[in-house]
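A single protein chain has been removed from this complex, and every other one stays in its place.
After this line comes chain A, so read on.
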Amino acid sequence: MKTFYWLVKREFWEHKGGFFWAPVVTGIVFLVLNTMGIILGEVFGRRSNWGGFKYNGDLHFQGSNITPEDLHNAGAGIDIMLYAIAGIVLAVTAIVVFFYCLGALYDDRRDRSVLFWKSLPLSDTSTVLSKVVSAILLAPAIAVVVGVIVGLALAILVAIVATMHGIGVWSLLIEAHPFRVVLNLVLLIPLYAIWALPTIGWLLLCSSWARGKPFLWAIALPVGAGVIVSWFGLMGIAGLSSGWFWKNVVGRMLGSLIPGGWVGNASPLVMPSRDDPAAVLEALDLSYHYSALASPSLWIGAAAGVAMIAGAIWFRRWRDDS
């Protein structure tokens, strides 16, 4: 266990740029862009009477005519914003993880440092699994934390601007639930991990197996297979369309890192009216997401992912630097 902890730590050392700085920089860029937007709004708001931010006294949540329900909804709105920002950061991390997996078992063979790692008493199984854990638990966890911090920073920024205009929105901020957002997102990571297994497994398998250009193999094989299937209409024979193959084989092998990709496989969503953000949040709660556990695509994909990870371990054992 101690060894495994250090193996994951090693992955973090090597990929600090991708796992940590990429989400942080994304967050900073996001904040800077929003600040620029706010300043732009301020400037336009002062110059003219049209467009921009023009605060006058009749904003409906201001003053004493605020109802508890309004407050509740405003808090939910901020929560949704936190989810959305965390989603953006997670999407960046997903891209990082995609390329991380492609290089994880290939780069050290190319620069021959695999010979150093293999001179240590580390089993190939724990080496590969430490990379799996870094990809599906460590990286998303960092992204969630960074995402929510960025979201909160943005909320505070907006609140400060609002205060400068004499609107007290701090009471609204208190209505938000950042910790619940973090908790919910953290609790979604296991689902994300299971869902992402086929892509992680496939990329690691290519990384471990390819003697060169793992990226090309990883893309070309599934896409090539998809093209062939479409061309011959092979799936028509089995009563399935080629669209099915693209979605459930090619898509799952290459695209399962996209955050929330399981949504199409969860139970049908009853979308409440958009004017009711609290209800929207409730409809999208954990039990809704975890209803995807009932979908065969999730489990078949996960099983395939585990099998491909096993393959990656086997190739890791016998592929050397040549």
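Descriptive notes on the structure:
Heads up, the rule we're going with is that a contact is a pair of C-beta atoms (placed from the backbone, for glycine too) under 8 Å apart; a residue touches a chain by one contact, two chains touch by 3 or more; residues count from 1.
Heads up, the rule we're going with is that contacts and distances are computed from a predicted model.
Going by its UniProt record, the hidden chain of the complex is named "ABC-2 type transport system ATP-binding protein" among "Fe-S cluster assembly protein SufD", "Energy-coupling factor transporter transmembrane protein EcfT", "ABC-2 type transport system ATP-binding protein" or "Succinate dehydrogenase". Of the candidate positions A:32, A:115, A:263 or A:286, contact with the hidden chain is made by A:115. Mapped onto chain A, the interface with the missing chain covers residues 2-3, 6-7, 9-10, 13-14, 108, 111-113, 115-124, 317-318, 320.
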